[in-house]
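Sending over a structure as structure tokens; questions will come in a sec.
What follows is an incomplete set of chains from the complex, kept in their original frame.
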Amino acid sequence: MAKLRVGVVGATGLAGQQFLAALGEHPWFEVTAVAASERSAGKKYVDAITASNGALQWFCGEPLPARFRDMPVALASRLDLGAVDLVFTGVEAETARELEPAYAKAVPVISTASAFRYDDDVPILIPPVNAAHADLLAVQRRKRGWVKGFITPIPNCTMTGLAIALKPIVDAFGVKRVFMTSMQACSGAGRSPGVIGLDIVDNLIPFIPKEEEKVEIETKKVLGALAGDGISPAAFAVSATCTRVAVLEGHTEAVHCELLRGAEPNEVAVAMRAWAESAATCGWPSAPKRWIHVLDDPFRPQPRRDRDAEDGMATSVGRVRRDTAFEYGVKFVLVSHNTKMGAAKGAILVAEMLKARGVIG
Amino acid sequence: MAKLRVGVVGATGLAGQQFLAALGEHPWFEVTAVAASERSAGKKYVDAITASNGALQWFCGEPLPARFRDMPVALASRLDLGAVDLVFTGVEAETARELEPAYAKAVPVISTASAFRYDDDVPILIPPVNAAHADLLAVQRRKRGWVKGFITPIPNCTMTGLAIALKPIVDAFGVKRVFMTSMQACSGAGRSPGVIGLDIVDNLIPFIPKEEEKVEIETKKVLGALAGDGISPAAFAVSATCTRVAVLEGHTEAVHCELLRGAEPNEVAVAMRAWAESAATCGWPSAPKRWIHVLDDPFRPQPRRDRDAEDGMATSVGRVRRDTAFEYGVKFVLVSHNTKMGAAKGAILVAEMLKARGVIG
């Protein structure tokens, strides 16, 4: 099987670097173009990420794959769309709003940006949760007059683990209300400047602008149902408090959940474990063996110890226990890797799912 | 007015040190005895807290008041109760269970330990919230046959700020359900060994044994009503997730609250501010000017920046906003100083309130 030719846009930024780190040896995709803004365009990739003081601005834990070092950086607005079969974009929302529709005329676009998440004809895909929403892409093409391309963004990173943990609960017991308090990693804020040391050492920040709204809206869209030319949001209520803590990677979330039917904590754990097994059979290269790891150790999940479960693609859930403030309630804690499953690798997983379904490729 | 003579038991421990730091210049109380276990008894105080390697094991931010340096440490089990009018205990629950009833035969005991919190005839006092519960002490004396003494513990430190923030809401709008996720400071775990660095740097711990139960039970007792010879718990439901984060002092809590009546966030803030003013008139030396500081800056409260508000005795509340997952809901974030209002200074405040009410002194 010939690999699909992939362009990575915003390749010098944090999300772009994560795409490159994850695509160095991908069995289905081969990066044939990297693109960025004018500041970087025309340079070799390694030069584009080297500061004037000699510091290499590569911020992934994994090393920069050697094959990308000398690749020329294209100007994002002039990316040669004939030379790629698929584009991953890791740019800011404003830039996405300009670039992505231009790309989508020619090729599929899978994006980490929020620009189009709330459009009626745009699904927000989390492959294990709502792969069926991919059918909305045909509607999108029809409505927008795009023949080959489309835009499909992944969700906000804070929402990803939540939707995954809720999915088996929704299916098995029904959900009425969800209260979630997040303790989010600094990496989610990026590096420009992101969270500064003086604000986070011996401290936490109880507010992340627009984050709670994203969580509340996107969770219901992702867990909603295809209906006509759009998605009918899930019928439960979601309320979030989003905070930032002194953790580098991995979002931790305390979830309190009102159910439609009674369920013992153990039944919830069983439902999660059963559903998580579907990962084993999907055959997508970036999928973990189990979508959810349900942990018995009451002190887990912890972000540092659990974020890297199955290379950051599994959601870890622990402390599954009854929530007695509801007639039918369960509460638990989850950890999800915000810059792996919640960002570039999550987008790659979407591409894999779409390829497996024949939507691309 | 002659000062009351005070004994501090567990004086070499963390809570005991905080009592001494706060009582160095107290206008109403004078420490006339310090007591500890056999390991320390018979030594000068400063020697009792000096390690064999020469390190001074004094862990308060404030310096050790000079007057306590050379004070002899008594053996806690042989404290001379004729020489004190009041005892503050800062010992573990198990030790409290033995020592406190023995003291209470002779003198009032105000305790930071949980040993007797759940006894029917024992109030858990937070002076601005439930000073009236002090009347239960007469019942306690009667039942236990104590003439001069009694035992009154302060609540769990995580619960204190929550009860204070809820009090004006309960009064003004009624509360049906409370969901709280705490991000607690390391100091709450003490130093033996407390939270170790390897567990908390770039991490958080999602479980604090027995803490959630304490919060759920104590909140309802503190906000309950005197009824006959006991306290009838408040009628709302409380559900907590308690976590530990890399913060030194100050517990942060995300609170989601279902109300009995509709209330705009601004009305809730107004109710809090109005109630908070009662602090201004109580006349207790350790009371802040306002029990609650309601902050408009959406990035506040933060534990490092707000824990020391009014010397750690004020609760800071921010992000007061509608909780749309309830028909009538409000959510907010609070910060409360766990080792000041939530520990020794909170116990001293209880003593002040009891003295002002004529219960002691």
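The chains carry the letters A and B, assigned in the order they are written, with residues numbered from 1 in each.
Throughout what follows, a residue touches a chain if its C-beta (ideal position, glycine included) is under 8 Å from a C-beta of that chain, and two chains touch if they have at least 3 such contacts.
Computed from a predicted structure; not experimentally measured.
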| item | value |
| --- | --- |
| Assembly size in copies, with 2 chains present | 4 |
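FYI, only the chains that are shown with their structure count from here on.
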| item | value |
| --- | --- |
| Cα-centroid distance, chain A relative to chain B, in whole angstrom | 42 |
| List of chain B residues in touch with chain A within their complex | 177-179, 181, 183, 199, 202-207, 209, 216, 237-239, 241, 243, 245-248, 252, 254, 256, 298-305, 318-319, 323-326, 329, 331, 333 |
